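Part of the complex only, each chain left as placed.
Note that the chains take the letters A and B in the order they are written out, and that residue 1 is the start of every chain.
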Amino acid sequence: MDVTFFTAWIQEIIRVLSINRDLLTRLDAAIGDADHGTNLDRGFTSVRQALSDTPPDTPGQLLTLVGNTLIRRVGGASGPLYGSLFRQLGKSLGDAPEVSLDDLAAAFATGLESVTRLGKAAEGDKTMVDALAPAARTLSSAAREGLKPGEAFGRAAAAAAEGAKATIPLQARKGRASYLGPRSVGHEDPGAASAALILSALHP
Amino acid sequence: MKKLINDAESVVADALTGLAAAHPALRVDVEARVVWRADAPRVGKVALVSGGGSGHEPLHAGFVGYGMLDAACPGEIFTSPVPDQVVAATERVDGGAGVLHVIKNYTGDVMNFELAAELCAQQGMAVASVLVDDDVAVQDSLYTAGRRGTGATLFVEKIAGAVAEAGAPLAEATRVAGAVVARSRSFGIALTSCAVPAAGKPTFDLPETEVELGIGIHGEPGRTRAPLASARDLAAVAMDAVHGDLPLAGDLLVMVNGMGGTPLIELYIAFAEVEAYIRGKGARVARSLVGNYVTSLDMQGFSVTVCQLDDELTELWDAPVQTPSLRWGR
């Protein structure tokens, strides 16, 4: 998987998040402050611009640029968190021109770590971690099992989607939704939903 | 949802353009989203920087000026500023004596200010921070995001601003800011939802006969819903929550704050009830503010913030301040 592959991923993320902007904002309206879709759309619109301004040469460069751009443009909770995720992905992949599924899975694990280090959320706290963590685990086991990237991505996306849906019955312990206490139950976490979309954008 | 705006995308930029036009004593970088005192940096003076999502006006930009903030960095609507903004604001006002970041306790604000503080430290600036978390509606716990920062932010900015203006060192400004946080509590009640411009409609639906108790300042629903009641009863709900957390005693600084869509006549009615409640507990309103100071766009509702004064804090509160939205003594 080279820089073209990862560029395609990011372009697909941009497309998917823009389509789902209002959905994500609606999810955030229910248990947050009605800006998650707008935040990510603004961030990834800047990413598109940044990529066309200085097209990166390697997957690591690309993902670092994405991470930095998100940190510089999104704000809110999701900006630093997704920013760190992508920045860490870029850092882990280094300057290799080609990346294996193993490399990606390992990078994703460190990316997840950077998210939990920064946000201090554990699985079950009703955050994006509830989608990212199962996706990271699935990628790792798929890599261990020697699956083709296409299949691994499919499984990771499914795991993320499942993790996102599984936030519905949870009571939030982190982020804005935690202010609602028991009233956060019954709603899907917007960050988990966007994380699932980001994973669903991974096509071989 | 009706808004007096040009475009949901340009709300913050357009408002900053207006702010700049209205207040010659401020400098505004609309692109970089930074508002600062025209006379900054003041060499040898500790600088105060705050910021947060927009939609809470006049907080924070309306409190930039003599005796209060040196700079503010307004994020998008209800979205904390990005680190670049905080760094740019800090750079612009750092007079060599260090910079105090006043941060409302929200996950996003905390993380973005933390990232900014790292960048500032790398650039050799001395940055300290104070975290405001006064909202008693939220349970405080190690395992959660903790209490929200709401109305007490104004108290911190005013009082720490006076400390800084008096020439005190960074550690002292930080200490006093922390003392204000420790002595302040808030509780908010919404009569209606606000509408985020980009979302295009009210954040939540609230029947004509109900209110939300324990709301924050981002249009989020509260802890519970309750029947609409009299100003007296609603004030009692808010004050019971405050009093239950930090018993009312002695001289108090009290703010009855509108959420943006509630007219002043109603806020004075609420203040009358709050003042009577406090008197009933044997405490005293020594200083007060009634008005729209820490808002949630066009939400109807109010919050009460109480701070236990002592002689030092009273004197600092009374010290001159000259900002667009808080001014006395000069």
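To be clear about the criterion, contacts are C-beta pairs under 8 Å (C-beta built on N, C-alpha and C of every residue); 3 or more make two chains touch, one makes a residue touch a chain.
All values derive from a computational prediction rather than experimental measurement.
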Total chain copies in the file, per protein type: A x2, B x2
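As a working rule, only the chains that are shown with their structure count from here on.
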Whole-Å separation of chain centres (CA-atom averages), chain A against chain B: 31
Interface residues, chain A side, partner chain B - complex: 25-26, 29-35, 38-39, 42, 71-81, 118-119, 173-176, 178-181, 183
Of chain B, residues touching chain A in the complex: 53, 75-84, 106-108, 111-112, 115, 137-139, 143-145, 148, 196, 198-199, 203-204, 216, 218-221, 223-224
